[in-house]
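Here the complex is missing a single protein chain, while all its other protein chains stay put.
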């Protein structure tokens, strides 16, 4: 029986604000899960803390709503112990790029096979609209009493420098496109980062849906709004490193594209590179049967609750009279 | 009376291993302080935890040996309260790019006017040689039982993406050159990052002094070693953004150069940009007399230990009968 | 038609988060206070931005009050959920104002009501019909208790108003319904109408246009209600007292105000409920008038996390600046390591810990006093710290001045315990006196005599000098000439250099830890514990924001001739054992009251006094203790009707 997006819904009341971009992301995740036909019990959605952090409660798979900023290590721990699980980590931009940015960078160095989605809304939603790390310097959203004094982080470039091997950006209100990106990110072997432009109608009155759609930015000739968002795939851009030699060339492209903002904001896949060994391959060099017999599958008990571990050799080495 | 490097020395016994690169860095800092003629009491050296973390105890200025990974926020707190202090933060690569990497990235967003020096030795020295975040994937130093499973971080590129406005690399055994870099970093208005290649003869038997000097890498013709290290300034490289328009052009240069490793390792200034507002300028937009009357200088007491703060207006706004 | 003469009323307004509940309550409070009535207000809300149920309880009285009551005299609502949740708490002769347009709304149409809660309400109504119960059914049941229900067709009223003012756009301004409802509720209270207009203008003082429309709408609704309902009014037996020296303050601002006065010039924070408001108040008021004519400032830094917040604040403190950080449980957990660094380096630092219900994320917007033992023991290893708890809004202002003094006098970190109940309440207080507590900076030295010939001594300033008579060493700010020192998280010698010598270790541990005795010697008894109602062999012990409910309960009991002593402990670490022995000396029965599961203060008393506690009253459902539930239990104990030694309070919505 084919799974439908509805099969991934829960009955939990969703209390996001009306019009919040989070709804689009939620739908896209559910659609992607259905398209990927992942049995509900085989997936685990991990999240941080924030409005975004509530996501797992709305998805009918295993759902782990962790701590502020810690979603990546929680998620990695589960994936490492049970590589058979499909692990998706989600969270806010404050969560992932503020308090959690250390884990963001460090996770890049591992390339564990999971997908991380950041709901990029420029604000700390759940704590009432303080500036998040992606808000540009000098911006003053309606929730701020003063313009933002910090420079913004460039999450695409940061993911790239950190070592993520799949990097893309989606838009919360372009659900189909976002769904496609999630499907690709999940299918990617290695650590995937997905930056999602997520309007927060309650606190961010700058990067609004209208703004992304360019309603303030009309074509002088025909008076039509010029959408700020455009799709990389439609612009001839290709960020896939098929051959390791292409790395530097593509790197500079990624960097350039990641800096586009303002009147032209790219969405789509910035970078993909499957030439980098994923972490399970690296573990396999140390523990050859890791994938076949990972921690979660290991039989630690023999019968009668006796241990299945044989430490005789080790004990022998401690023997006084060996 | 002109200050000499010796004036910045303490009598504390230095217990670094013989031949450790840290000695070179220490000397360079002392020479730079002398050249900059900073009165001993006007400077404060902050450090993290590690072999490198002991540095302040050997320098006769205020010395604050903080916590593992936290040197940057400690240092920033002091600088923000007393902008008149010359603040230099130092620490290990594990300290700054492992446990502390979140502060590294976040500090970049502020551009506070201080200098941060990382002793990059590829290992966790003080805890006996575990892999640090700069050790390359697959490397096996003598202290490791297995090859390193994590990708290395590229500190130059990371500093750049994070927003540091002065980025350079020095070599612990080229003390004069390193001293010059420190002088420039300190003079730079904004947040300066200095990556120092620091051989750890005890645990890192790969990136040794000999290796940096290319003793294993002799010229086929004349049999002389080809040093791996070369100076950017001698190669015609210029990373200074004089005009904001140059930013992207220089950005790609920085990125390219930051990736050089192996047989060609650049030292010198990768990037400098004084067009970015330093944090004190940003504060001044909110608090116009910040520089003249910063937190540490403010007189909080009137006479007789009475408060100097006048909150009458505030209290008035709370009055029931205003 | 005759008025109901009262000494106090409890007024509650509820509605979806974001629908204006708070501003309505603020206007109401301000109006009553302006009319010379005491106020205690309290806000309850979900960890949610829009849509979940929030409500505001305002108790108004002609004598000072410090806590809320459960039973409601006037319930103001404009949505259905508020009725379902609160109608059952309206007392006999109380009134309910509701949206008559919602009369047919049934309980299962409200997604924010948990099924469990729906069942409870249905049961309450004794309703056994098959369909889900409706507002109509609920009110029918309610009215059996002599409660009057006044239905208002809010949208119609708004429409009428917009026609009345010739401004059709207004009819869509649903956001204004809160003012209509509030204004109508005021028409049931005998109070100066002008105060209402002034209050509205005050609340919207930054937006004069909005203020004007709201004033007009309020007038309109008030007149409407007076005409339609011809109701009898709640009339206070006494009001219009002289409130010229009374202020109406919110608990999230009082400690911040204290920080300004105390000379705190650097505060770091990472956003977290309910602590952020402290920092936001400071940031909004960052430029400070100085009495000497200069302009001071408090630099407020939003950091990347709480580890950065505390370490930056410590870095700042080293420059001689008074610094603080404000946080709540999760953030404080992250600060544990750095707290020890401040401890070993004898850095004066204030941490304002606004407790909320834990563990972990817990109930982020709900109240608890669950962090006491953690605050006392946070951080590995042993170092001295002060843990000091304020009992209410007014105390929190003066205590803030004190904790900065303590931090500098004893050169150690001070954890100032506050909580969500204080932060989310609003109260009439005597105007704060900024000069009541003077500033004491302890052994801070900004100039070091360099006239000494002893070059060696000059070169070797001893920041951690081991002295015979005192554990407190001279403390120069970074940047002071002749004062160069070192700090390290490692054990260190007098200059601050690392030392692993076992003898140095003992001396330094003794030096630092002996400060705990010093604190007990130097801090005045009034700052250790406050004692109310002497001469009773029943003694209540408690700490923090339970104070209000306890004092109000004691007032009630006093009226009945029952006298109970109350010891409010403020200094929780080091524990004022001797003083407490004295205060509990004559106690035959000790009743300990706390807003947590495990009676944390009781543990401290047992440990330090080696005596048992007779009754442990606890509450951990996230809702502050009301004075009526406390009254019931204490009365029960007095009457020997309480069997269990552990009593769990559970009132609250």
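The chains carry the letters A, B and C, assigned in the order they are written, with residues numbered from 1 in each.
Rule of thumb we're sticking to: contacts are C-beta pairs under 8 Å (C-beta built on N, C-alpha and C of every residue); 3 or more make two chains touch, one makes a residue touch a chain.
As the structure is a computational prediction, the values presented were derived from the model and not from experiment.
Peer 1: Check the options C:145, C:360 or C:470 and report the residue that touches the missing chain.
Peer 2: Only one listed residue reaches the unshown chain, and that is C:360.
Peer 1: For the chain not shown, which residue from C:263, C:296, C:330 or C:496 touches it across the whole complex?
Peer 2: C:330
Peer 1: Considering the whole complex, which of A:62, A:211 or A:237 touches the chain not shown?
Peer 2: A:62
Peer 1: Touching the hidden chain in the full complex, which residues of chain C are there? Just list them.
Peer 2: Residues touching the hidden chain, for chain C, are 46-47, 114, 116-117, 120, 307, 328-330, 332-334, 336-337, 340-341, 343-345, 355, 357-366, 368, 370-371, 373-374, 376-383, 488-491, 493, 498-506, 509, 513, 596-598, 603-604, 606-608, 610-612, 620-623, 648, 650, 652-653.
Peer 1: Which parts of chain B are in contact with the chain that was left out?
Peer 2: Residues touching the hidden chain, for chain B, are 13, 15-18, 49, 51, 67-69, 94, 98-99, 101, 124-128, 130-131, 133, 145-146, 202.
Peer 1: By the contact definition given up top, give the residues of chain A that touch the hidden chain.
Peer 2: For chain A, the residues touching the absent chain are 10, 12, 39-42, 44, 46, 49, 54, 56-57, 60-67, 70, 73-82, 84-85, 102-103, 105-106, 283, 286-287, 289-290, 293-296, 298-302, 304-315, 318-322.
Quick note on the criterion: only the chains that are shown with their structure count from here on.
Peer 1: Provide the C-alpha centroid distance between chain A and chain C, rounded to the nearest whole angstrom.
Peer 2: 38
Peer 1: How many Å are there between the centre of chain B and the centre of chain C, using C-alpha atoms for each centre?
Peer 2: Whole-Å distance between the two chain centres: 42.
Peer 1: Taking the mean of the CA coordinates per chain, how far is chain A from chain B in Å?
Peer 2: Spacing between the chain centres: roughly 31 Å.
Peer 1: Give me the residue numbers in chain B that touch at least two other chains, ranges are fine.
Peer 2: Chain B, residues with two or more chain partners: 102-103, 105-106, 283, 286.
Peer 1: Specify, in ascending order, the residues of chain C that touch 2 or more different other chains.
Peer 2: Counting only residues that touch two or more other chains, chain C contributes 304-305.
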